[in-house]
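Quick one: the structure is below, and I'll ask about it shortly.
Part of the complex only, each chain left as placed.
Letters A, B and C mark the chains as written, and numbering starts fresh at 1 in each.
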Amino acid sequence: MTLNHLKQAVLEANLDLPRHGLVTFTWGNVSGIDKEQGLVVIKPSGVSYDKMRVSDLVVLDLQGNRVEGELRPSSDTPTHLALYRRFPELGGIVHTHSTHATAWAQARRAIPLLGTTQADYFHGAVPCSRLLTPAEVEADYEGHTGTVIIETLGDVPPLTLPGTLVANHGPFSWGKDAHEAVHNAVVLEEVARMAWITLSLDPQAQPLPDYMLEKHYQRKHGKHAYYGQPA
Amino acid sequence: MTLNHLKQAVLEANLDLPRHGLVTFTWGNVSGIDKEQGLVVIKPSGVSYDKMRVSDLVVLDLQGNRVEGELRPSSDTPTHLALYRRFPELGGIVHTHSTHATAWAQARRAIPLLGTTQADYFHGAVPCSRLLTPAEVEADYEGHTGTVIIETLGDVPPLTLPGTLVANHGPFSWGKDAHEAVHNAVVLEEVARMAWITLSLDPQAQPLPDYMLEKHYQRKHGKHAYYGQPA
Amino acid sequence: MTLNHLKQAVLEANLDLPRHGLVTFTWGNVSGIDKEQGLVVIKPSGVSYDKMRVSDLVVLDLQGNRVEGELRPSSDTPTHLALYRRFPELGGIVHTHSTHATAWAQARRAIPLLGTTQADYFHGAVPCSRLLTPAEVEADYEGHTGTVIIETLGDVPPLTLPGTLVANHGPFSWGKDAHEAVHNAVVLEEVARMAWITLSLDPQAQPLPDYMLEKHYQRKHGKHAYYGQPA
């Protein structure tokens, strides 16, 4: 994929955010990475989706130096870069303030794995980070947001748990490319909504047993996956 | 109805799922049966609704042998087939992960019969199955999903209770044809939503008395039905 | 207004139900009355809104004798007629199963007057009827639904409280004509939704004081009303 194709894909993925009802105004951003060149394409800061063009996108290297584009990149750019540097398997990253996922983040609660909908995409609960410390907020706030996401994931391969809540902030999600990252952001919002309703029906609702989690996750993502059409 | 007509009807019924807001991405599937030939038409696995064509549908016999179609059928196909084999009165079956019905399934709670809206279609509460055992999940998971639905219905004629929740998974519904099955899926989602709100207004809300259930169900489905226009 | 104009107005009012998101499928009906001739125009039973034409509407006298129209009138017709006979000031009546109002009806709770939104239209709480008895359901069920609404209103002038919940069923509303009746059905659904959220934020939320109720109700409906434009 050339850089031009990547830009087009990142633009499309950004425009998918309002199409899926994930954003109010400009409250969301998508990036994608060209792994060979080590270049990240990301949404400009504070530009509305209905006016965004390919030429508005910003291209940066992994240290955050601007390579292309006139506009200021998303203020969350250091978070994206920290994640790309730590997890070379990521191809795209999304941040939104989608309603229900943000509510869970504000409650500082992980979204428990309550059903097969979540198990089809997430190999477990969607974790919630700790709060950032005053020192972490003071200097390089957005970079440290990446740090706490990385700390929250620990040894979990990020493509098996393609999203995390940042406490009192909102959800970040990712995937093998920008399109899949947005797909996972949609899933995260929907499972957040379902889990909220489930817990209001039964505050003691029990998680999906492990054997069902494995079955659902593996039938879609495992070696012998049989969901969808063969590649 | 010829097989071609059935395919067209099943395609339309599948496309009705996003129209009614019942599905995210490809999270739903509809099938229909040609009872004379014993052939089932079902949605292909993982194909998006906006690209689906009649030629993408898969035709199988009741044992699951593919008769027509190039694509892999829905991964839930064995559930559909188990239900058709057990209940010859069914003409169409739907599975979705619609938000509120799935939340009830995740809470492992039957949807109580709280009003006439539900009584117009369901002759009682919408039951929720037990969890599948590890052995049932291990081998023929989707077939066993049919087994627990059948076990949950017991002796109830399925057209009088056209839907069931599968624990920690989501709703299945059915009807005399694919169109009616989708209609009942819409009803199921709406009564799930109303019942959630009702119980949050009064956790002790009492079910509709039997004499009102009978009145509403029979005025629409009974021998002396007077709802709608004469056939 | 001629009968033809009334029919057109009743058709429009029925079509407004799906436009305002008040109905699923055919779960709602609107009627209007020609007071001079004593004729009621009402929606046919079980006909979908997107196919409904003026010629599908049914015209009846106040005793329920069909005067015009080929189709069967709404099964709720006897409720409408009972209300028109009792309250000559009514010009239009609506019944829906709108989500939040129906949830209150299923909880058998009156919607308390919690804010000025409701006070702008309803001079008090939206009451909820008692359950119908087995005898009332057995014979002339729909007529007795009108009876319990009348009983619930008691001496309240119905245009000052233009809606009532029927226990375990759903809302009925009315107005000086069919258009206003639908307007009030929209208000009823919205105040039902707001009141649900309010009570989940504070289960002990207190009603609007009387002096604010009077102010809001009178500034819109009183002798010295100053809301809106002069007639």
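We adopt the following convention: a contact is a pair of C-beta atoms (placed from the backbone, for glycine too) under 8 Å apart; a residue touches a chain by one contact, two chains touch by 3 or more.
The structure presented is a predicted model; accordingly, all values stated were derived computationally and were not measured.
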| item | value |
| --- | --- |
| Copy count for the complete homomeric assembly [3 present here] | 4 |
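Throughout what follows, only the chains that are shown with their structure count from here on.
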| item | value |
| --- | --- |
| Minimal step count in the chain contact network, chain A to chain C | 2 |
| Central chain (by mean CA position) | B |
| Chain A onto chain B, rotation angle from CA fit, given as a multiple of 5 degrees | 90 |
| Computed distance of Cα centres, chain C from chain A, in Å | 46 |
| Distance from chain C to chain B - Cα centre to Cα centre, in angstrom | 33 |
| Where chain B touches two or more other chains, by residue | 200 |
| Interface residues, chain A side, partner chain B - complex | 114-117, 183, 186-187, 190, 193-195, 197-198, 200-202, 205-206, 208-209, 211-212, 215, 219, 226-230 |
| Residues on chain C engaged by chain B in the complex (per definition of touch) | 24-25, 27, 44-47, 71-72, 75, 97, 99-100, 102-109, 131-132, 134, 137-138, 141, 168-170, 196, 199-200 |
